[in-house]
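A protein chain is absent from this complex, but the other protein chains hold their places.
Chains: A and B, in written order; residue numbering restarts at 1 for each.
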Amino acid sequence: MRIKKHPILDFKQKDKVSFRFNGKIIYGVKGDTIASALHENGIKKLSESIHLKRPRGFYCAIGNCASCNMVVDGKPNVRTCITPLKEGMVVENQVGKGKV
Amino acid sequence: MQEKEVIIVGAGPAGLMAAYKILEAGANVTLIDRNRNLGGQLIKQTHKFFGSEKQYASKRGIDIMNILIDKIKAYEDRLEILNETSVVGMYKDKVIACLKGDTFFKLKGKSIIVATGASEKSIPFENNDLPGVYAAGAVQTLMNEYGVKPGDKVVMVGSGNIGLIVSYQLLQAGVKVKALVEAAPKISGYLVHASKIQRLGVDIKTSTSIKKAIGKDSVEKVEIWDLDPTWQGIEGSEQILDVDTVCISVGLAPLTELMQQLGAEVRYIKELGGNVPVIDARYQTTVKGVYACGDVVGIEEASSAMVEGKITGLNVLEDLGYNVLDSRQALKAYHEELKFLRDGPHASKVRSGYLKRGMLT
Partner (left out) sequence: MIEKNGIAAIELYKQEFPEDENTLLKPKAIIECYKEIPCNPCETSCPFDAIHVGEDINARPQIDFDKCTGCGICAYSCPGLAISIRALDKESDKAEMKFPYEFIPRPTKGQMINIVDRAGKKLTKGKVLNVIDKPRQNKTALIHIEMDKKYLYDAATVEVII
C-alpha cells in the first residue's frame, strides 16, 4: 500500500525501520508515524473502545481527535498518528483506559 | 522563565507570514509548532492554488510552503523555532505552557499570535467509528505526507473544496473513488473542481447521504441513501457501495481551546466554523497583546490566512513600537486583497460570519 510513483510528489526509497506490533515484528520506513506504518501493513484497528469494545482506528491523523491512542513502549494514550516511528518500538492495541 | 518578544503559536500559512513580516522589521520571533515540519496543512496540498499572484496563485501548496519557510529562514539569527512542541496552556499574563516530548516549560511573550488553525468535523451515522472512516484531511496526510494509500475504494462524503480536491488527489494516488455524496441539493465547492472529477469518472450524487458503514473490524461496504427536500433519508432508496474507506469532508472547526483558556472572548458563529475569538480590525483579541489570525478566526482558505498573517504581523510591530516604513500603505493593500478574496459568491458565508462577529474598534 506504499505509493512508489506519484504524478506530483517524489517518494524516495527510505530506510526500513523494524518495530513490534502485538508481539510480531513488522516494518515501516524512516519518516513514518506509528499509525502510518501500521496502516501500510494493513493494520487499521488500533484499539478498542472503552465500554463497548468496538474497533477503533485513527480519524483526523494530525493529533486532534485522540482516536489513534495506543500503548507504545508500555506507555498508554500515545497519539500514534503524530508520534514518529523509532526502531524497536513496542506497539500494542490499547484496551481500556490504559495504566498510567 | 524566559520572556520572548513575539511568540507565534502555529507555523501554518498564517503563522509563517506573520513571522516573516515581524522578522523583516527587525524583531525577534519564537515560532512554535506541534509538528516536526513547519507549514501546517500546506505540506499536503499538491494542487495549484487559486487567488492572485500576491497569494502565489498557480503555485502548488507544497511549493508555497517552501517559499514561506525560505523567507523566514533568511532571518535565522532572530528566529527561534520550537517544533514538536505543543502549547498546552495559555494564561492571562501572556504566559504559555509548552510540552516537548516529556519536557514541560513556560515562556512569556510581550506579544502572542495564535494561529492554530482548525480541526475536521464529523457527522453521525451508524458505525461512523469503524476503522476506515477517516477525515478527508487524514487521507490527504497519509497519501501526500507519508506516501501510504488509505485504501483501495473510497466514498467521499461532502462536496466542499476539500472533498472535491481530496477526491482528485486520491485518483492521482491510484485509489478508486466510487462516488462523492453531498447531502445538500447543490455542490458547495468550486465547480471547476467538481467538473475535474466528474470527467474522470467520479459520480457526484447530491441530495444523498451515507446511512451506515458496514464491516467487522473495518469498513467493508457502505449504505447510502437519497435525501428528501427536508434532508430526511428516503426509505427504500438505499444503495450499497463496495468501498473500504469513507472520507468525511464536512467542514472544519477552529481550534480555539487556547483562547478560551486565556479568557479571551470567544463567540459561536456558525458561518465561520464554530467558536471563534472576538477580534478587532487589527486582529487583536480581547486580551491585550494577544492576536489571532488564519483559520482559527474563521474557516477560509490558505490564501486569506497568508494575508491575515501579514496584517497581524504589521499590527504587532506597531504595538511593540516598531516604525515600519510604508506600513499604512501595506496594510491598506493587504485589506484590499482580503476584500477581493472575499467578494465572490463562494465567500458569502464568510462575509455574513464577519458581520455577525463585528469588529471592535
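Methods note: a residue touches a chain if its C-beta (ideal position, glycine included) is under 8 Å from a C-beta of that chain, and two chains touch if they have at least 3 such contacts.
For clarity, every value in this text was computed on a predicted model and none was experimentally measured.
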{"item": "Residue touching the undisplayed chain, where the options are B:Gly174, B:Gly215, B:Gly263 or B:Gly289", "value": "B:Gly174"}
{"item": "Sole contact to the chain not displayed, among B:Lys196, B:Arg282 or B:Lys349", "value": "B:Lys196"}
{"item": "Residue numbers in chain A that touch the chain omitted from display", "value": "5-8"}
{"item": "Hidden partner interface residues of chain B, rising order", "value": "47-53, 57-60, 63, 171-172, 174-177, 185-187, 190-206, 303, 340-347"}
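Assume only the chains that are shown with their structure count from here on.
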{"item": "Residues on chain A engaged by chain B in the complex (per definition of touch)", "value": "1-3, 6-9, 11, 31-33, 36, 39-40, 44-46, 49, 54-65, 81-82, 84"}
{"item": "Partner chain A, residues of chain B touching it in the complex", "value": "34-36, 46, 60, 62, 119-120, 122, 129-135, 137-139, 141-150, 172-174, 216-218, 255"}
